[in-house]
Every structure is written in structure tokens, then in C-alpha cells.
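So the structure is just underneath, and the comments pick up after that.
Of the protein chains in this complex, one is absent; all others appear in place.
What follows is subunit A.
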């Protein structure tokens, strides 16, 4: 269960992942409440929030930066997921790419998928000023302050950059002092969107390093050759003590999570978000 207001007793959260503790989740069977709590079942759909499209920008030929302004204030962490609902009811989840902002703004990176009902609509038909409904934020793949010296490794493919870039920004803003290594992968250079921004960030912050990786046939200077996850895994002898974030293709995330763990990272320090693609309906 999850408390929507007061925190559950610490004893009821023992052994739970830190990001879930932070969001006031707890197993009901362990909880002896010490104060009133308004509770919700996990993954229960809470209230829907109205939002307007305020910006559409193409970051690459098939990646759209969609910026929404929402009406009711709510709490979220960059990297969490939000369900976007089209007026006809079609729902898809996307990761939040921006840190909470006083202007009630949310940013998403939407990749155009072949036959993707929602993504095609968002790219081609959704217009500035149009209204969408959005869910509250869900998911445990996000940054938490504390252990600021811990080295961070982040690896992702395609629009998996959205949450990872957000998490890096969040960590830097919150004063993370340990090394932060981001590996972003794509088949071709077009898919490595925001690379100038990443490189600028790497110039500005001494502890941030960005490695764009190309897995296709194109050989280019300034890019690592191979899949982002493989390049990331081979970058360190041991990942003991590292905090790791993985976002992208489900099978890749699953395999890499195991490899990262076998290389020494603690399971509690691995945060993963697999991007499941809904099968096309015709």
C-alpha cells in the first residue's frame, strides 16, 4: 500500500527499496499505524490531471520533445512514469525528463514507433494548446540524495535518455559529488539526440562524463563502438559500490541488470526501467 499523506512507521518499511520508502509505500501486513494515513493500493489509478500542450520540438527525426503544462500541482521525481491519456481514452506511459519546476511543466521524449498508435498521433496530430489527461507519477527509477560520493552509472538506448538525462540533472542539482557516467546508445548517429547538450554538461561539470555509443555500421570519431550496455559494462573492472540506472529495451535491461549485479553492484543499488512497447493494433 501507499500512504498519500503521513509517512508510515519506519519499521513497516524495513527491507523495501529506498525509492519506494521515499514514496511512502509499505506492506500492509507489517504496518501498525502510528498516525492517520490516507492509503491507496499500489498501481491504483488516482486522480487524473488536466494538462495542455505548450511545446513540440523534434530532437531527432523520430524523437519528439513534448512539453505539457498541468493544472493541479502534484509530487513527482524525474525518471518516474506518467500515463498520458488521449481524448479517446488510449493510454501510454512515458518517463518524465525534467525536474519539478515551479511552472507546472512536464517534459517527455516520445519516439515514433512503426504503427505506434499514440506516438504517431503525438508526432503528427497533437497540436499546441490541445488538452490531454495525465496520471500521477509512478515508478521507483529515480535519484535520491544521500551517499553523494557514490559513483553513478547510467545506461540506456533510444528515448531511454529521457529519464537518464533527467536523473543526471537531478543528481547534479542536488550536489552529487561522485563520478556520474552516462552511456547512451543508438544504431545510428541520429538516435543520439541531445548530444551537444550532453557534451556541454560534461564540460561544465567535472564529475559528469557522457559516452555516446553507436551499435550500427557507421564508424565515427567521438563515438564508442558497440551497444551502450556493453560499453558501460566494460568501462569498469568492478561495479562494487556503484549505483546503476538502466532504461530502455526490456530484454537488454533484464540482461544488463544481471550483469551489473554479477559485477558487484548491490541489488538495492540497481534501478531499472524497461520500456515495454504495446503491440500494434490494427
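The working rule: contacts are C-beta pairs under 8 Å (C-beta built on N, C-alpha and C of every residue); 3 or more make two chains touch, one makes a residue touch a chain; residues count from 1.
The criterion applied here is as follows: contacts and distances are computed from a predicted model.
Novice: Between "Serine/threonine-protein kinase RsbT", "Isoquinoline 1-oxidoreductase, beta subunit", "ATP-binding cassette domain-containing protein" or "Group 1 truncated hemoglobin", choose the name on the UniProt record of the chain that's been left out.
Specialist: From the choices "Serine/threonine-protein kinase RsbT", "Isoquinoline 1-oxidoreductase, beta subunit", "ATP-binding cassette domain-containing protein" or "Group 1 truncated hemoglobin", the unshown chain carries the UniProt name "Group 1 truncated hemoglobin".
Novice: Considering the whole complex, which of A:28, A:203, A:220 or A:262 touches the chain not shown?
Specialist: The missing chain is touched by A:262.
Novice: Looking at the whole complex, which of A:15, A:87, A:146 or A:175 touches the chain that is not displayed?
Specialist: A:15
Novice: Against the chain that's been left off, what residues of subunit A make contact? List them.
Specialist: Interface with the chain not displayed, on the subunit A side: 14-15, 257-258, 261-262, 264, 266-268.
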